[in-house]
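One chain of protein is taken out of this complex; the other chains stay put.
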Amino acid sequence: MKKYLSILMVAAMLIGTTACSSGTNASSQTPSSQAGSSEAASSAASSSEAGVTGSCTISGSSALYPLVKNALDAFKQTNPDASVTLNAGGSGTGLKQSADGTVDIGMSDVFADEKLTEDQAKTLVDHKVCVITMAPIVNADVAEKVTSLTTQQLIDIFTAKTKNWKEVGGPDEPITLVTRPSTSGTRSLFKSYALNGAEEASNKSLETDDSGTLLQTVSQHKGAIGYVALSYLIQPNENIKTMAIDGVEPTLENTYAGKYKVWGYEHMYTKGDAAGVAKALIDYMQSDEYGKIMEGLGYNVASKMTVERQDPGPKK
Amino acid sequence: MAKKETVWRGLIAACGLFLILLTVSIGVFLCYKGLGTFTLYKHSVWEFLFSSNWNPADDFQGGGQVGAAIFIVGSVSICLLALLIATPFSLAAAIFMAVISPRVSNRLLQPAVEIFVGIPSVVYGWVGLTVLVPLIQKIFNLQYGYSVLAGGIVLAVMIFPTITSVSADSIRNIPLQYQEAAYGLGSTRWQVIRRVLVPAARPGILTGVILGLARAFGEALAVAMVIGKMKAFPTGILSPTNNLTAAIASDMGGAADGGEYNIALWTMALLLLVISFAFILIVRKISSKGVRER
């Protein structure tokens, strides 16, 4: 019996040492097998109504993540044989992995050329699946007295020039700034369109990894101010109030009409044209049918926008 | 038969050498990524270590500032506070286990220490966030409870088992004659502990403290949950700050791969590796010295 122990150990060691290389094989096979299956999938989709088959992996922006997660529930009901794995991880990760071809769809808050080299960005095809509206939020105790801020007041607050709410007509409470990491897409959007490019005072603010944490932090602390996408505000929370900017309330309607300025596209990037499950999913998310659900979740439908924004190009 | 013996020996030796390969390749990969800050984006080591201007550009042109001093000071101050809290308690627990009541400790304390080691760090962080942070806010009447203190306490609980078990082992390993001789001279138990056992076990205790420090330095998520992550030097133990591991965990996914920001985070990881390596060298020095003295 002991004889087998040595054999077993050798075998196990071989597994161990070849684990890396077998990992390589398995994963290098995946794209090709996927390509095969997605071809089959698209032909199947055209011939019957039963839905697509095959698999699709998605990673990237945590702002878009909840929406895709929601869309998948319905999508998988009509396409029971499609397998979709969805990961967050951040816009940078999503773009990098889709450019590498390790995921089929990369979700991003920003245009690809902002976080990729020009050559990499060229290989990607942009699908704008929705528009996201960012709202400044405050703890409810502040909103009793202040419900709107001018852009200048907002800039002064986020650059920590204004330190107490009474300076803008609020209660006598110190302002607690709650922000996102400087690599976050939400933060760069808020910086560009709400703060006119002014850099937030990182040395005076609590940084939170994600919008969920930010929301909790603001709701638990008096005098706190932060910003999240409207999609995070559909759950009623009496401790949190949105703040109007220059008198314009952050609502989906105001964004459609071009009145409210803090919004941005949410992108789904595919390497080359989308195919198979990825195409079916993107088509579904851009459909009118899903558009209604999307609005209920706090996202804007991209096709209903009356204003448009161009790719600002690589950051200089 | 002889051939079998050689093959077996080769396999076993290969596994031993594999450990070297693994360690070295971790080092090499981190250097390859992390040194980019200095070679590719032309920042000085001085700037990285001592400047507090942290504003790396999230693109491939570079030109930002990569001063990580805030994160380094944050890490150091939280760890020192954790040590300050944990060491006296751990030492007392170790003495209790090794000297006062070995029987009770074998049945109760030893398993308890092992369980403490096993509790996942995210669970510590979770409890710290839901219990400790609000508590600190209430007690000190602060704007918020995220603070160096919260991080220090969470880490102290995490590293206490490490320090305790290493110290207890080293006290137990002191030859019995030491104790007997001291008792024979009419010392009380406390005198034996203070004047004989603790000094004799000092290298082991120091080793435990440094191993604890190493664990505290590398802990990421538990600290990230309670530290507040403000990019400013802490002004006291009640103020929030940021640290190396929390910065890596929060920005790695969002930064453009290979960009200045991303590479600067790799440099931080490299720094963590260098620090933990330095701790190991110190421990080796202490323990070899201890052996010589004995």
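Order as written gives the chain letters A and B; numbering starts at 1 within each chain.
The rule we apply is simple: a residue touches a chain if its C-beta (ideal position, glycine included) is under 8 Å from a C-beta of that chain, and two chains touch if they have at least 3 such contacts.
To be clear about the criterion, contacts and distances are computed from a predicted model.
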* Structure fact -> By UniProt, of "cyclic-guanylate-specific phosphodiesterase", "Phosphate transport system permease protein PstA", "Acetaldehyde dehydrogenase" or "NADH-quinone oxidoreductase subunit N", the chain left out is "Phosphate transport system permease protein PstA"
* Asked: So which of B:N53, B:N173 or B:T188 would be touching the chain we can't see?
  -> B:T188
* To do: Using the definition of touch stated at the top, determine which of A:V103, A:L177, A:L195 or A:V262 touches the missing chain.
  => A:V103
* Just one of B:L49, B:L84, B:I100 or B:I139 touches the chain that is missing; which is it? -> B:I100
* To do: May I ask which residue of B:L35, B:V127, B:L142 or B:I237 touches the chain that does not appear here?
  => B:V127
* Structure fact -> The missing chain sits against chain B at residues 1, 4-5, 8-9, 11-20, 22-26, 29-30, 33, 89, 92-93, 95-97, 100-101, 104-105, 108-109, 111-123, 126-127, 130-131, 157, 160, 187-191, 193, 211, 214-215, 217-221, 225, 245, 248-249, 252-253, 266, 269, 272-273, 276-277, 279-281, 283-284
* **In chain A, positions touching the absent partner** => 2, 5-6, 9, 12-13, 15-17, 19-20, 23-24, 26-28, 30, 55, 57, 59, 62, 65-66, 83-89, 97, 100-103, 209-213, 215-216, 231-232, 235
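Here is the rule we use: only the chains that are shown with their structure count from here on.
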* Asked: What does chain A use to touch chain B in their complex?
  -> 6, 10, 13, 17, 88-93, 95-96, 114-117, 174, 176, 181-185, 199, 202-209, 217, 220-224, 314-316
* Of chain B, residues touching chain A in the complex -> 8, 11, 15, 18, 54-55, 57-61, 134, 143-144, 146, 224, 228-232, 240, 242, 249-257, 259, 261-262
